[in-house]
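Left out: one protein chain. Kept in place: all the others.
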Amino acid sequence: MADALLDVRGLSRRFAAVDALKAVDFSVVAGEVHALIGPNGAGKTTFIHHVSGALRPDSGSVHFAGQDVTGLSMHERVRAGMARSYQITNVFPSLCARDNVALAVQGRADTGSSFRFWRPVAAETALFAEAESWLAQVGLADKADAVAGSLSHGEQRALELAMALATKPQLLLLDEPMAGTGPEESARMVELIENLARHVTILLVEHDMEAVFRLADRISVLVNGRMICTGTPDEVRSDPGVRRAYLGDHL
Amino acid sequence: MTQLILEQALNGLQFGLMLFLLAAGLTLVFGIMDCINLAHGSLYMVGAYFVAAAAQAADSFWIGLAVGVAGAAVLGLLLEVALFRRLYRRDHLSQVLATFALILIANEAVRAIWGPAAIMLNPPEALAGPVAFPLFGEEFFYPAYRLVIIAVGLAVATLLYLLVAKSRVGMWVRAGAANREMTEALGVNVRALFTAVFVFGAALCALAGGLLGPLLAVQVGMGESVLILAFVVIIIGGIGSIRGALVGSLIVGTVDTLGRALLPTLLRATLPADAAATLGSALASILIYLLMAGILFFKPQGLFPARA
Partner (left out) sequence: MAFYRPARWQRPLALGLFAALVALPFVLEAFDQSFYIGFATRLLIFALAASSLNLVLGYGGMVSLGHAAFFGIGAYVAAICQQAGINEALFAFPAAMAVAGLFALAVGAVSLRTRGVYFIMITLAFAQMVYYLFISARAWGGDDGLPLAGRMTLAGFSLAGDRPLFFASLTALTVAMLLFGRLAQARFGRTLQAIRENETRMEALGYPVFRYRLVAFALGGAVAGLAGALLANLTGLASPNLLQWMQSGTLLVMVIIGGVGSLWGGVVGAAVLLGLEEALAGLTEHWHIVLGLLLLGVVLFAPRGVAALFGRRDG
């Protein structure tokens, strides 16, 4: 696909004797919310690790924004505009919410190098002002001073999202943002992602089918390391292969 | 030249096997308990002193060796129950500090009991001389005692290998090294297993210390330099892997011994004698570290990583 923001071709990876990913082709078009679903153990997280650069494939390629990023490390891909949130909440629990997001802002190339040894960060008001604006975007404006570890689970997930956003990504990889949240919190998270989708392309891995079918423009289904189907929610819903492999017991 | 190479190769084998006795216990304690034990070398030193003292008292090397090894095992038991058990779940920094403190205590205690001078440990009378082999039509002499060390080392290494690779206890040990929580969940008494492994490691230390005693000086501080070599061995072999410890020991033992013996001679072919001697001995002394760096560069987890 010519206008694909993320283009994965023939991605394969073996762990010991197990084929975790088998020649996966996958692409995300700029502007869409693309959901990746599949039964447990299908290889979704492994796939995300390969897209984000935490793992390297045995073969195949990952192109991002027209650039071959297969050989780039995670931090280089983040700098190229790809941010991720984690399945398990991964914030700095002993820092306040503002400091958490300020770290993300500081990590961006356009806010200057972090090889600065003398000037206290506390004097860099722009950093913290921006951090607060990201917090406001995810509804945590009044929690800026709260220590991250003391926030509720849902708030920590939102904080995680704010940190990912603060890297100003073109593509946001969300690895099960609803995991472990209650119904009320998930509803808020869905709303939040809906809002974000207006500004940024999203690759969403999620188990919550209601959320997936509400948010996604397109859905891809990964089963046993193979991408068996990609299409609109309606196409996926009526795909016989998907019904057999995955949705059979739901519908 | 053939004589020299063969002799040095045997020395290397002998040194490597003794290193294996040390590294085996160390790698298991690292691998299973995730505990860094800097005082492993002190067990080796204290073990050697035990053997020397018992051998003097009994006037027999072999009785001394048996008593010394048993004494070190008891010491290991006491240390495990009183101290190490509390350290397994602590961070590496605490383990470093605590075992460093043990080194200070052990060195000073040995100095207080046996004095600062090295003490003598004589090999058994019957093994004091060399044995002769016919080799390519020539006579080849090699010390009988060193041959016995090689034999004992091979026997223990085989036993240990079989024990870890084939027996049920060995299966637990390997399982513990690969995944501690899972092994615990499967009902293995991990606490007793830890104690057993630690005590066994201490006994092996004393065995190595006692066997090497007649060849090297039994003295304060003998544990520290050998500890580093054992570290290099398990870094090369992969932490927690008995097979890695064996291969690493043989590599380090052989490379170090042959390097020291042959490098100055080899360099003499291209350099003036004086420079060759200086550079050769300098290079030989760091050879295994360069080797370690090289291996790490390509395999940061060592040759035989125990954990996936």
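Letters A and B mark the chains as written, and numbering starts fresh at 1 in each.
Keep in mind that, in the parts below, a contact is a pair of C-beta atoms (placed from the backbone, for glycine too) under 8 Å apart; a residue touches a chain by one contact, two chains touch by 3 or more.
From a predicted model like this one, the values you see are computed outputs, not experimental measurements.
Residue B:Ala109 is the one among B:Ala9, B:Leu77 or B:Ala109 that touches the chain not shown.
Set against the missing chain, the residues B:Leu4, B:Ala57, B:Val74 or B:Ala101 yield one that touches it, B:Ala101.
Summary of contacts with the chain left out: across B:Met18, B:Leu38 or B:Ala175, the touching residue is B:Leu38.
Contact between subunit B and the unshown chain involves residues 30, 34, 36, 38, 83, 86-87, 90, 92-94, 96-98, 100-105, 107-109, 111-112, 224-225, 228, 231-232, 234-235, 239, 278, 281-282, 285-286, 289-290, 292-293, 296-297, 300-301.
Interface residues of subunit A facing the missing partner chain: 52, 54, 73-76, 78-79, 83-84, 86, 90-92, 94-95, 99, 103-104, 106-109, 112-122, 124, 163, 167.
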